[in-house]
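Structure record follows, encoded as structure tokens.
Only one protein chain is missing from this complex, and each of the others stays in its spot.
What follows is subunit A.
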Amino acid sequence: MDKTNTHIPMWLLAELTFACPVQCPYCSNPLELSASRKNELSTEEWIRVMRDARKLGAVQLGFSGGEPLVRTDLEELVVEAKSLGFYINLITSSIGLTAEKIAVLKKAGLGHIQISFQGSNRESNKLLGGTDSFDHKMAMTKEVIKQELALGLNFVLHRQNLHQVEEFLTMAQSLGAEFVELANCQYYGWGLHNREHLLPSQAQLIEAERVTNEFRDKYKGHMDVFFVAPDYYDDRPKKCSNGWGTTFMTVNPEGEVLPCQAAKVIPGLEFPNVRDHTLTDIWNKSDLFNRFRGTDWMTEPCKSCPEKEIDLGGCRCQAFMLTGDATNADPVCSLSPHHDKVLKITEKAQRPYQEDETQKLMFRNPGNAKKLKAEKSELAE
């Protein structure tokens, strides 16, 4: 199967570190937490990755993690990325950010900062993110606006904070944010582990969308609001990252290259490392990137489906996680013979939201990672 790949990886997501001061229970990172950071790519290795990605035609670069501000070489990486011609996005919890650092990063060439909030007020932000960081996030949001960098606010939604959408939008508006993303969390990694206590009811979603639409009408032209619904409630799936191996490339902290952030959940895939191969070879020739590119890999009902080019069979990770086979149709699709599995999950989510459900969340931290690992090995014995 030697096809010439004509796709350009427009987006490079550079996950600089798994280390993170926030403990979000919806994090898409793997459940295992690296014990140390010594295996992280070095500054020189990241520069090589960025240079190769530019050669392939990548234009958007996201520095993410974990928390990218943990890296002491961030400024150097931004300078290098800028000189290569990337548009640079920093995806951060804002913990570790200061007014000085914003100025330094702006001067280095940073274009856009996206700050995530876990809750719309001090208490819930602390409760749902496991850090007392609300006041700092507010201060940094104001500072980014003051220094005239493009700012995006990101509010990760789930059943335990969907009722806060109005409070959050009011806050974003009063701060002067131009761009707000209300993204329902996805169920990978820690998010999958906590899915039962994160998946909202349909009633919660309808109300949140109603409030969002009201806001959109009221502040049209001043604040753009994006609402990303959880696809468990759709009857057609979403393309995987705009199509597996078509647009996105993620390089994780230890140099493995992934077609999407979650792909490591699929067993039997080998993840080529930038320490062993060039990015060009990985993108064009690796088994991994060719595995689900296009439509040749499909099984029924996707294979003969007239809509197959529209959603490319949906998310491969979701297909594996819910049906046990990554070549199946994403079971979010109502045409999938496994669609009942999604219905069963959403059925259970129709119970009303209760405040004390927060206690059942497993927060992402080394202690919990250890606990989960121990449970897993007990099961294996």
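Convention: a residue touches a chain if its C-beta (ideal position, glycine included) is under 8 Å from a C-beta of that chain, and two chains touch if they have at least 3 such contacts; residues count from 1.
Following the convention adopted for this analysis, contacts and distances are computed from a predicted model.
J.: Pick from "Pyrroloquinoline quinone biosynthesis peptide chaperone PqqD", "Sodium ABC transporter ATP-binding protein", "Trk system potassium uptake protein TrkA" or "Cation/acetate symporter ActP" the UniProt protein name of the chain that isn't shown here.
T.: "Pyrroloquinoline quinone biosynthesis peptide chaperone PqqD"
J.: For the chain left off this view, which of A:150, A:183 or A:269 is in contact with it?
T.: Checking each option in A:150, A:183 or A:269, the one touching the absent chain turns out to be A:150.
J.: Can you work out which residue in A:179, A:271 or A:353 touches the chain that's missing from view?
T.: A:179
J.: Can you list where subunit A touches the absent chain?
T.: Spelled out for subunit A, the touching residues are 8, 10, 56-57, 59-60, 62, 85, 87, 89, 111-112, 114, 150, 152, 179, 221-222.
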